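The complex is shown incomplete by one protein chain, all other protein chains being positioned as in the whole.
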Amino acid sequence: MSYARQFLDTYPGTINADAGVLAAAIDALSDCAQACIADTEADLSEQNLAEMVKCIRLCLDCTDVCTATMGIVSRQTEYDANVARPLLQACVAICKSCGDGCERHAPHHAHCRVCAEACRRCEHACRELLDALR
Amino acid sequence: MSYARQFLDTYPGTINADAGVLAAAIDALSDCAQACIADTEADLSEQNLAEMVKCIRLCLDCTDVCTATMGIVSRQTEYDANVARPLLQACVAICKSCGDGCERHAPHHAHCRVCAEACRRCEHACRELLDALR
Amino acid sequence: MSYARQFLDTYPGTINADAGVLAAAIDALSDCAQACIADTEADLSEQNLAEMVKCIRLCLDCTDVCTATMGIVSRQTEYDANVARPLLQACVAICKSCGDGCERHAPHHAHCRVCAEACRRCEHACRELLDALR
Partner (left out) sequence: MSYARQFLDTYPGTINADAGVLAAAIDALSDCAQACIADTEADLSEQNLAEMVKCIRLCLDCTDVCTATMGIVSRQTEYDANVARPLLQACVAICKSCGDGCERHAPHHAHCRVCAEACRRCEHACRELLDALR
């Protein structure tokens, strides 16, 4: 069982969504941030650097938004829809763009295929959480 | 002159807003993140800890959202309104809440007054940037 | 297979340690940061708040150091022992302290037991990486 799920099962506060949906989002956000950090570094190691610049910027943006979103949705007790909802919408948008950008490089760079998968999973998990949040 | 303004004046890419408004937002976001980190620590040092818990959570959320927003608005070349606008809206919302929360403690805790000022300034600068962004 | 291992297996740059040891460290650092964010929030939800303050501060420190260390060891191409080694030493020290602090609360708070496990695993993985790095 993931740490996120273990924490939600032992959390003394109130959760504003189904615990399984929330844990899946926290795990996907953490994995996506980690994948984007790794893909930025791998992109910087490629020969066709000029073609990778857009992908690098998208990965940097995706790292920042996923990291912040993981923090905000982990703190459920002062949950505020006016913060969490637009943040999750920004996160869906950057995961979509970053996933699209990485997919374009996937035929030539295996690391971009791995990053695209992490972005797709995170986009999906954040959409599910947006639907599930009260 | 602040570093943010010096960078925008020497930036080889394209900026999607007035440089003065953007630099003011970057500086306010950086200052607000720093203030919220410091206020979290000061809150944890107070005697009336149970009354400070909400303020601590708001400061933690505000740190995370300001840090991510600073990164996203600093990367202007792949500017995407679908990411930047909801993120700035989330940032306005948490700066408003955190500023309100800190202001309530300002009569008794001078550090909360300082944090409230940083939050108010950041909320205002993010609203201005939302209006200025193309 | 974890994302970290998939990235190292497709990384076009040079790795300065055994890929398995490095991937284990990256995964443990990411999990430990996530666990400490969750435990901070759970601690703030407890009744005996005054007794939890030290644990909260250790978790905040551990989050920050693990996050930075994950970034630095993920960027292997400009690897610099003068940066990576003291950072890993700082990370071992805070994971040890935070693990000890959480273990003390483990009999009463199940979330602290989960966090202690993540800290122990991260401390161990960082020690292994320190030994493995050239």
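As written, the chains take the letters A, B and C, and residue 1 is the first residue of each chain.
As a working rule, contacts are C-beta pairs under 8 Å (C-beta built on N, C-alpha and C of every residue); 3 or more make two chains touch, one makes a residue touch a chain.
Since we're looking at a predicted model, the values are computed, not measured.
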Which displayed chains the unshown chain touches: A, B, C
Residue touching the undisplayed chain, where the options are B:A19, B:V53, B:V114 or B:A132: B:V114
Contacting the left-out chain in the complete assembly, out of C:A4, C:A24, C:L44 or C:I94: C:I94
Positions on chain B where the hidden chain makes contact: 3-4, 6-7, 10-13, 26, 30-31, 33-35, 37-39, 41-42, 44-46, 67, 70-71, 74-77, 109-111, 114, 118
Chain A residues touching the omitted chain (full complex): 40-41, 44, 49-50, 53, 56-57, 60
Chain not shown, touching residues in chain C: 54, 57-58, 60-61, 64-65, 67-68, 71-72, 75, 77-78, 80, 82-84, 86-87, 89-90, 93-94, 97
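Just so it is clear, only the chains that are shown with their structure count from here on.
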Inter-centroid spacing, chain C versus chain A (mean Cα positions, whole Å): 19
Whole-Å gap between the CA centroids of chain B and chain C: 27
For chain C, residues contacting two or more additional chains: 41, 44
